[in-house]
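For subunit A:
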Amino acid sequence: MIPIDNFLVLSAILFSLGMYGVLVRRNAVLILMSVELMLQAVAINFVAFAVYLNPETFTGLIFGIFVIVIAAAEVGLALAIILRLFRNRQISNVDEADLMKW
Partner candidate 1 sequence: MDQAWLIPAIPAAAFAILLIFGPYLPRKGDWLAIAAIGASFILVFPVLADLLDQADGTTYVAGEKAWEWISFDLAGVGEKFEIEIGFYVDPITIVMLAVVTLVALMVQVYSIAYMKGDSRYGWYFTVMSLFAASMLLLVLSNNLLLLYAGWEAVGFCSFLLIGFWWEKRSAAEAAKKAFITTRIGDVGLLIGIIMLWLEGPNTFNIQEIITFAEEGGYDNTYLTGAVLLMFMGALGKSGQFPLHVWLPDAMEGPTPVSALIHAATMVVAGVYLVARMLPLFEVADPIALDVVLVVGLTTVMISATMGLAATDIKRVIAYSTLNSLGLMFVALGSSAVAAAMLYLFVHGFFKALLFLGAGSVIHATKEQDMNRLGGLAAKMPITAAVFAIGTLAMIGIIPLSGFWAKDEVLVFAKEEQNIIVYLVLLSSLVITGLYMTRLFVRTFLFAPREQAAYDHAHEGGLLITVPLLILGLLATVGGFVVFDEVGEALGFPGGFAQFVFLNEAHEFEFHLDTAITSSVLAGGGAVAGWILWQNKAELAARIRDRFAPVSTLLSNRYYIDEIYQFVIDRIVLGLGSIIAWFDRVVVNDGGVDGSAKLGYFTGFEAKFLQTGRLPNYALAIVVGILVLSIAMLVTQV
Partner candidate 2 sequence: MEFVLLALIVIPLGVCPLFMLIPSQYPQLSRYLAALAGGALFALSLLVFVVYEFDGGSGLRYELQWDWMENIGFLRENGITFYLGVDGIGAPLVLLNGVVIFAAVFVSWNIANRTKDFFVLLFLLVAGVYGVFISQDLFFFFFWYEVAVLPMYLLIAVWGASSEFGTFTRTKEYGAMKLTLMLVGSSVLIWVAIFALFVEAGAGTFDMTVLREATLDEDFQKWVFPLFMVGFGVLAGMWPLHTWSPDGHVAAPTGVSMLHAGVLMKLGAFGILRIGMTLLPEGAEFWAPVLMALGVTGAVYGSVSALAQTDLKYMVGYSSVSHMGFVLMGLASMNEIGVNGAVLQMFAHGVMTALMFTSVGALYDQAHIRDMTQFGGIAKRMPRHSAFFAIAGLSSLGLPGLAGFVAEFHIFVGVFEAGYWWAGGLGILSAAITATYILRMLSRAYFGPLNEKWAGLKEMRIGEQFAAVILIAMILFMGLWPAPFIDRISETVEMIPGIMG
């Protein structure tokens, strides 16, 4: 009823938004959130493919679950690092963290 393209386009939009967020945001947490958005888009993709194209093995669905798991784990670890950076330097903007360059 709902063509798969709809989901795929939705996913593409979300993904692009996330990408935009990563590129544009200065705050590390916001970047992380943008990445989460991208992962959501990916998950939509997987699930859509699983249920529309390959319902027998529904690998995509499983993939989607794992993506969510990984995304959650990622948030945990990333936040710890962000927190550590903040503790040490009182910054949370990624573009201020440029001790190392060139």
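Regarding candidate selection, all candidates are chains of the complex that A comes from, given by their letters.
Please note the rule applied: contacts are C-beta pairs under 8 Å (C-beta built on N, C-alpha and C of every residue); 3 or more make two chains touch, one makes a residue touch a chain; residues count from 1.
This one's a predicted model, so the numbers in the text were calculated from it and none came from an experiment.
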### Summary
subunit A in this complex touches just one of 1 or 2, namely candidate 1
### Message
Going by the contact rule set out above, which residues of subunit A touch candidate 1 in the complex?
### Response
19, 22-26, 31, 94-95, 97-102
